[in-house]
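Only a single protein chain was left out; the remaining protein chains are all shown in position.
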């Protein structure tokens, strides 16, 4: 790296999962729009070909005149090649394929367990974690070997357990997990100000929030804008739209598998008095099965969707086609901010501007009441070569109990995965709120069937 | 008090709940058999007449020649009179009457929630706690006012929340909760040695155990006898009797509402690898509803009983009759050890012999992983004027999650009771594993009905 | 208060010590230059007349056309009047008079103990604390009574113990201590960049630092500017100027009792590898007596001064004269930034812009290794109605030992002052590094004499 005033060139970024569609292009776009940084992105993917295609897409982009940030993209055939010399590591992978994800989501339905996402918690999230942790063990060891002092930014789900695996295996690692769900909550608050107060053009970045919890189950206990306490405003908002739900574009939740009308968020606020800062699809999965996910009708009544995996598969296929067109120059990457803060984070870590944002890192006291070492989500101050969590306080005791249950269960999953301990993994499975109300015999059968379908990713397990 | 060598006379004991049947007589018997201590027991009870009857019973006992420990019993009409000048305070009350307890146990059955005891956790335990906490607030304040430096021994259930209320309201209090369930587990281990190894005459007191958890949900992770590790022996034992259950007198569980065949204990051992050190009736209530308490048939298949409250009422009536005969001298208290360690504890606190036993006191680090300040159960060293917990270590992560969930929920109940916060109380109710799988609407209705039936004990609540 | 966009009017500030010279005028100047805020400042002082004079000075200022921030100043005769209705409380008092301070500094010299300041640590700092704590107990109780939810900003020394007393007496208080010494360290780093790298116009606010320690004994373990790690630059700087010292205007330390040539800072860096972020006069007092304060010659060799109290008295007298001229309108307050960040902090607490700066608040984990609850100095994120410390990490073990010794000794002083425990106070005195190497008999005599001279401020002590 070389600093020239407030510009840095010759930066080396290792992108693990660099053959991805969507995410990779979003990063390329963000890099292209940032004039202060330049260098090389090494794309590593189990699917080397996909990484090569993306390198073409990236280099096509860099050739464009309207691009300020010029980067060279290069597909590499090994983790070692990607990591050696890296100034930053970005990890955004799909653990396994959508085929495994289909089993994660569909098999539980046979037992009455419906999951709206299936990538974070619940039976799907747990089995996905079992599959993913060995991959992150490998990455942690590789980072320790090839670039131990390098900052690592993780985007993969299950966010908490991916980040936790890195820090467990290599405690000195400089790693954080990043997620945009909080921005979504801030955007909702901005939208609320428009809706209730007629305030236009409030940027979500100017909404100050205190966040505490774990990824996709994070809570906001303080929110303000220009001196105004937004908590009572949100109370009014949640009550007004409790029954109908709220959407910027009404009805969108019916058209998109990724949208919702915030009814779950409003219900959680009514019950607990805090803003649950994630989309309804994620939130619902952390609560007892009969609350929001009892059956498809219940889900519909809460105005969100069970994202079907065949939809994901179809979309993926379309993106593969698109990637070919982008690589061939038949189509062009659209330059618009992705909504992620990865680039701004990299700039802060380079020392080009301290700022405060939410991150997922091990608890060192930033949340009182949750175990030390577990990965939690709060605000942090990002500085040159440092991520310093801001003390976020403590959740109210009832909400702490909801969150702690998942924190401890995630730690149980981690331990089971590291020790390849099927019995412990099953106990974690059984403790999940989506599972614990079904018959234990049925739960055991489901667990066996799910493991069977993902066993290719469980090397060394005694299955 | 006056010390004469290893004897102490003129001890003042305040007995709160001193009109009780059974418990009071057991204490009288234990005191009568202990030759080193003597003094006065002041019996205080909301039912003053019952205290008076007990004073007669006690004084009758003291007049007997076969009694070594001579005590004077005196009914007193107020907490102030009982506590002023007390060297020890013993609390053993029934919070409310069996009428309220009947609602605690019977109303939930209408919603499919069966409780084998109903005094510790579950909907019954929670509502009982809401009713009991104000009484313990009053006691804590009275102790602070009248005998702030005196040791307080609590026997009332819900043990954890009773003891916790005392320490919350008056943090400098010298209080502990005592329970004999661990002795039962030690007795089972002694019985096991006889059954499996042919070892006769093993005293349960010589079984060394490490206990950690919360009252009625305590776990043993180490057990030994004369150098032998009992954990593998117990594994063999649990497997051998997994299906049939184990009882010293086979079939007893069918004859007694208080017995069980240890099948729940064996099942928990099989799952978690630790000995759950309480009776099956208590253990079952801490686990998800569908595990052991799904319906009466399930309960029966696990070989324990749902203790009916009308049975308790009938037994109480018999004891009232017996108390009259005892007071009138028509019948005599039988001298046999109660199995409680209260007297030995008092002797240790007097400096007449340090010893190690299990107690319920606030967590100051004796259990790693559970919150500081919450009341937990572990071994402690009892010395002159001191109870010093022994570091018990940490539960395995999966068991810790089971226990922590109840610890946090109990703290929630405490906070709700102290703040008379019905909404928070309901959230605690809803978080209980016996409740969380029923419909939230049904749960709310049940909660309302239960509160209604106990509202006489909830002064100041906005119901 | 009323918000109009990003402006707030009708703010009420209670200024305790509002008769002060210098500090009060600096605040007035800062308020006058800030256009977004307006309201009333209530000046409370034991010297009511001085507060009245200051109210005239303040109101004179508000009448000027070049003043953007219009405030009304009003002297009030009681704490109650000052605090009732206050939106912010600022405390900046002189505990006692310079007469007592003279004894604090001069008596120890008779025993070979030289102090360069005498207001923070050492025999002078300890006796000053004993004198000041009762005043802060009174203030804490008044704040609890009259404005419990109001933010309190303390500027008085001993900073740590003043702030600690507030939080000890009224744990829910919203209080922080503010000090500009860190800005001095940042300015030195800016000056260093000019001197070594020829970089002009570097603002100290753009120097990013991680601070951890206690007031006047704070350490910087990370410093950067625009991506450049300043620690190796400072190493070069400290070595280059180790012998000669460094000053922007060479020789200034000889002309000013408040300046130094940073030789102590350089020596501490050489020894410990961290930047001691305070002036040499303060730093020297925290170390063993024979290091920097052995005798006046040693002090001179390190190129700083023992600030004489008669100089302070004379300066005070001049300020009194000046205050009369200012009140009479014969002279005018000069509008220039004071270098304090109080106004910016108030704006942040009002929700008009989050920012990160160093504060003194109880340790809630922001510094690992130091006791919870003790007041420490680190960065914090200031938000609407909140001060959220940033996790600063842990000091190296050897520096932690230096700091912890003072932290524990300050807690000892606090306990002694609250309990009016002379014996404990003496043990704290004896533990101070400036005292511990003199004869214990001599130390006792000195302590007695010092207490005698300040006994008017020790009500209830058994002296």
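As written, the chains take the letters A, B and C, and residue 1 is the first residue of each chain.
Keep in mind that, in the parts below, a residue touches a chain if its C-beta (ideal position, glycine included) is under 8 Å from a C-beta of that chain, and two chains touch if they have at least 3 such contacts.
On a predicted model such as this, the values are computed, not experimentally measured, just so you know.
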Neighbouring displayed chains - absent chain, whole complex: B, C
Touching residue (missing chain; options C:48, C:272 or C:461): C:272
Contact with the hidden chain (one of C:7, C:40 or C:431): C:431
Missing-chain contacts mapped onto chain B: 3, 5-6, 8, 208, 210, 222, 224-229, 350-352, 354, 356, 364-366, 368, 379, 381, 383-386, 388-393
Touch list for chain C against the chain that is not drawn: 271-272, 288-291, 369, 371, 397-398, 400-402, 404-405, 408-409, 411-412, 415, 424, 427-428, 431, 433, 436-440
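Please note the rule applied: only the chains that are shown with their structure count from here on.
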Distance-maximising chain from chain B - centres being C-alpha averages: C
Most contacted chain pair (by C-beta pair count): A-C
Inter-chain centre distance, chain A versus chain B - centres from mean C-alpha coordinates, in Å: 46
Separation of chain B from chain C, taking each centre as the mean of its C-alpha atoms, in whole Å: 54
In chain A, residues with contacts to at least two other chains: none
